[in-house]
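With one protein chain withheld, the remaining protein chains of the complex are depicted in position.
Chain nomenclature is as follows: A, B and C, assigned in order of appearance, with residue numbering initiated at 1 for each chain independently.
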Amino acid sequence: MKVALFGAGRIGKVHAASIKADPRSDLVAVTDVMAEAAERLAEVHGIAVRSPEEILADPSIDAILIASSTNTHADLIEKGVAAKKAIFCEKPIDLSLERALKVREIAAASSRPVMIGFNRRFDPNFAGLKAALDAGEVGTGEMLAVTSYDPAPPPVAYIKVSGGLYRDMMIHDFDMCAFLFGMPKTVMAHGSCLVDPAIGEAGDVDTAVVVLTYADGRLATIRNSRRAAFGYDQRVELLGSDGMLEARNEIENTLVKSTAAGVSSAKPLFFFLERYMRAYQIEWSAFVDAVVDGKPVPASAEDGVNALALAEAANLSLREGRPVELAQVMAEA
Amino acid sequence: MKVALFGAGRIGKVHAASIKADPRSDLVAVTDVMAEAAERLAEVHGIAVRSPEEILADPSIDAILIASSTNTHADLIEKGVAAKKAIFCEKPIDLSLERALKVREIAAASSRPVMIGFNRRFDPNFAGLKAALDAGEVGTGEMLAVTSYDPAPPPVAYIKVSGGLYRDMMIHDFDMCAFLFGMPKTVMAHGSCLVDPAIGEAGDVDTAVVVLTYADGRLATIRNSRRAAFGYDQRVELLGSDGMLEARNEIENTLVKSTAAGVSSAKPLFFFLERYMRAYQIEWSAFVDAVVDGKPVPASAEDGVNALALAEAANLSLREGRPVELAQVMAEA
Amino acid sequence: MKVALFGAGRIGKVHAASIKADPRSDLVAVTDVMAEAAERLAEVHGIAVRSPEEILADPSIDAILIASSTNTHADLIEKGVAAKKAIFCEKPIDLSLERALKVREIAAASSRPVMIGFNRRFDPNFAGLKAALDAGEVGTGEMLAVTSYDPAPPPVAYIKVSGGLYRDMMIHDFDMCAFLFGMPKTVMAHGSCLVDPAIGEAGDVDTAVVVLTYADGRLATIRNSRRAAFGYDQRVELLGSDGMLEARNEIENTLVKSTAAGVSSAKPLFFFLERYMRAYQIEWSAFVDAVVDGKPVPASAEDGVNALALAEAANLSLREGRPVELAQVMAEA
Partner (left out) sequence: MKVALFGAGRIGKVHAASIKADPRSDLVAVTDVMAEAAERLAEVHGIAVRSPEEILADPSIDAILIASSTNTHADLIEKGVAAKKAIFCEKPIDLSLERALKVREIAAASSRPVMIGFNRRFDPNFAGLKAALDAGEVGTGEMLAVTSYDPAPPPVAYIKVSGGLYRDMMIHDFDMCAFLFGMPKTVMAHGSCLVDPAIGEAGDVDTAVVVLTYADGRLATIRNSRRAAFGYDQRVELLGSDGMLEARNEIENTLVKSTAAGVSSAKPLFFFLERYMRAYQIEWSAFVDAVVDGKPVPASAEDGVNALALAEAANLSLREGRPVELAQVMAEA
């Protein structure tokens, strides 16, 4: 299975390594608006730099991996579907729910797999939690709590084009809730600017709590902060009728030091590249499974739309200071 | 310091033991509408059963400990203040905020200490968390998360007279938030009946999430369930600008068993009597400190009113499906 | 059941509290060569100071608790047996194995219970480990490892009269091995002076490893240090054919702090009074069970002799630099 990569940035490099690590997939080309970045990645992997048009037109290329900037995603998915490529696209589909809905339709009509990169579904801890939930190990799920803190806020320049915390950062947590609990009925968002005043000046929040309520009474809580002094905090906790499941942080090492000052141990793995390295590899293999073996895509364009709809509802809820029905957001999109 | 006890039930017995454990306080009398319960407790401790009137009229009695049913609290505080007794009263002051506000005024005017039994403030784990927060060990507090699950729901008969989950159970968590973060600006309540349909038929919820938003942008989340299959879950987690503080559960023992089936360890201490036994003793000693040494009361009638106002706001929020300003609740009370 | 206490020192006070905490036992008298200490304890508990002779002669006194200095233990047990008292005696029976053997015979001939204070058998963690082992939860025991570090060395004056590390400190760990694994075939002792040179000058070691080998091939390892900067370290680990059991330390509180510097948590409970407070109470109740209900004594004079024999073998092994057969030590005593 021959793969071309769109985007040679940080996440593109991660995916390039995953493509090479799976013996069933072969990285054959890369493209990037930053010619230099494309050249460097091409050199490392001994592949060609080609234009998007060449890639899409080349029938020997089975699949494209879209890791370019968010504003190119929808367009590339549409073109990729038209070119009959299997498509793996980084989240989000688009910052606009309307646009994402159109992409979803196009993807649904495609004969080839279209997968959205919700990497956390493939983290062995979260995947294990879902497996235990589905196996009924703690009975019926009742309350879900997702904690997701970044080590430090990104530059304000990034914040300004990010689409805001709910669409940029919490989108992963919305997907986690959808992954574990399905789609809720209402969304209530709270948010503040406590970390960096410049983020507030840019019209965004950096500290946020969202509560999702489900039609059957289940409740999910998401907490986000753009800053955790101790690193990347990524936990899920689920209360069921027969017990509780927790997926805790992975830590840097297992050293424990006991002195007169107390007992100290290692911090969580620093950031997403460290924490989700295995998840990225498993994620890619799952895509290859879909392309090669015809297995169902484990994170579809519909999942991409769902997460975006939750983010949209959160934005509206924050703006209006009230719970927002998801149905309203979908109806208006 | 001579003490008389109102109420010889489960919590009355706990307090009787605490009174005896502090060498500065002496339990001299007990009263209870259930004559038999009073007799039994009196016999165990070698003290007299007396009527409320006799106790209040006896000038040799310095302090009264009110552990009778909730509907007697306000009345007994008022009578105790009139009789110039130092007063320790179990939470809540009353189920009615209006009534509690009047009690607060009367307590404020008293020359003697009036303390409300928010026992969790004295739990060494939570008290340690507050001390670390106050010492700036994690910078400025930003997000607070209180988890509080009971092992199993009480009988519906109890639910019906309890005042509802927010006033009966979450009242402790409201106080914990006030203890750590002070009073919020708004309250948003979510609640469902997932544990026992009879609780829903009685008009109450058994599964609840409340979000408190503070004027300065801090956020607090409380999660309650009337049922945790693994026991009493009592945790606090606080994200600050420089790190995170957690107070985890105390567990039954430190045994760890590793077998082919996995690694297993002990459950949390079963319920409040086990988990907060030390807290009850420290709490009582703090009251004695206030009475004997003139130290400030660490949980005042004002604290009792504050927790009740938060519960009242939560009830209104749940009813109307919107965030409620605390100022509105106070203004209407 | 009326009890008289021999010894009003630190451990005597602990036992006095335990006697009072069990409603079936009544502390009625205390004696101590330090008259002042006896007076103080008597005052606290509202009891009489009496001479050893008076106590032993008083037929209304059912039991004596011997918490006086080690060199008085054997003598008091013999006199107590002669006076038909039930006897609870702190470990060790005596520093001399010969003498202890004679005491064992006398105790065996007594119609009343004679119990030795191996408090760790009653620690809920270690007792739980034994229960799990006996229940076959990890199959057959194969290797045992006992870790036992004190927070800081005692004064050298104490070391000089202590009988040495093996008889004074490791005696508890020898008993723990006997409790869990029974009596070994050989003892190999290693020891050094690394903590305080004055201990070495006094002819003792402060850092020690002992290996016990059992006739059936099981192996037990004991590690002792007179100093652990982080406090009192008291752990047991047992490998069985089907898994492993660990009894870990109890810690001061459940606070966890995560900052840029790492993740820190509380130290173990400081020393034996903190760690074994519950064990002392359970231990006393077990003695009362034996006296009042005729239950078997859970730590007999024979257990006291066994632990001492292991210490004696360790001393010989260290002196001669070779494994010592326990049978040799017993034959020579």
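In this section, contacts are C-beta pairs under 8 Å (C-beta built on N, C-alpha and C of every residue); 3 or more make two chains touch, one makes a residue touch a chain.
Everything numeric in this text was worked out from a predicted model, so none of it was measured.
**Student:** One chain is left out of this view; which of A:258, A:281 or A:317 touches it in the full complex?
**Tutor:** Counting the whole complex, the residue in contact with the absent chain is A:258.
**Student:** Out of C:138, C:171, C:269 or C:308, which residue would touch the omitted chain in the full complex?
**Tutor:** C:138
**Student:** From the listed residues C:71, C:241 or C:328, report the one that touches the chain absent from this view.
**Tutor:** Among C:71, C:241 or C:328, only C:241 touches the chain that is not shown.
**Student:** Considering the complete complex, identify which of A:247, A:316 or A:329 is in touch with the unshown chain.
**Tutor:** Touches the omitted chain: A:247.
**Student:** Taking the full complex into account, find the residue in C:107, C:193, C:297 or C:313 that is in contact with the omitted chain.
**Tutor:** Reading the full complex, the residue touching the unseen chain is C:193.
**Student:** Quickly run down the residues of chain A that touch the omitted chain.
**Tutor:** The list for chain A reads 124-125, 128-129, 132, 137-138, 242-250, 252-260.
**Student:** Provide the residue numbers of chain B that touch the chain removed from this figure.
**Tutor:** These residues of chain B touch the chain that is not shown: 228-230, 251, 258-267.
**Student:** Which parts of chain C face the unshown chain closely enough to count as touching?
**Tutor:** Contacting residues on chain C, toward the hidden partner: 138-140, 142-143, 145, 149, 188, 190, 192-195, 207-209, 211, 213, 217-219, 221, 223, 225, 227-230, 233, 239-244, 321-323.
Heads up, the rule we're going with is that only the chains that are shown with their structure count from here on.
**Student:** Could you state the distance in Å from the CA-based centre of chain A to that of chain B?
**Tutor:** Their C-alpha centroids are separated by 41 Å.
**Student:** Quick check: how many Å separate the C-alpha centres of chain A and chain C?
**Tutor:** Each chain reduced to its C-alpha mean, chain A and chain C end up 58 Å apart.
**Student:** Specify, in ascending order, the residues of chain A that touch 2 or more different other chains.
**Tutor:** Within chain A, the residues that touch at least two other chains are 228-230.
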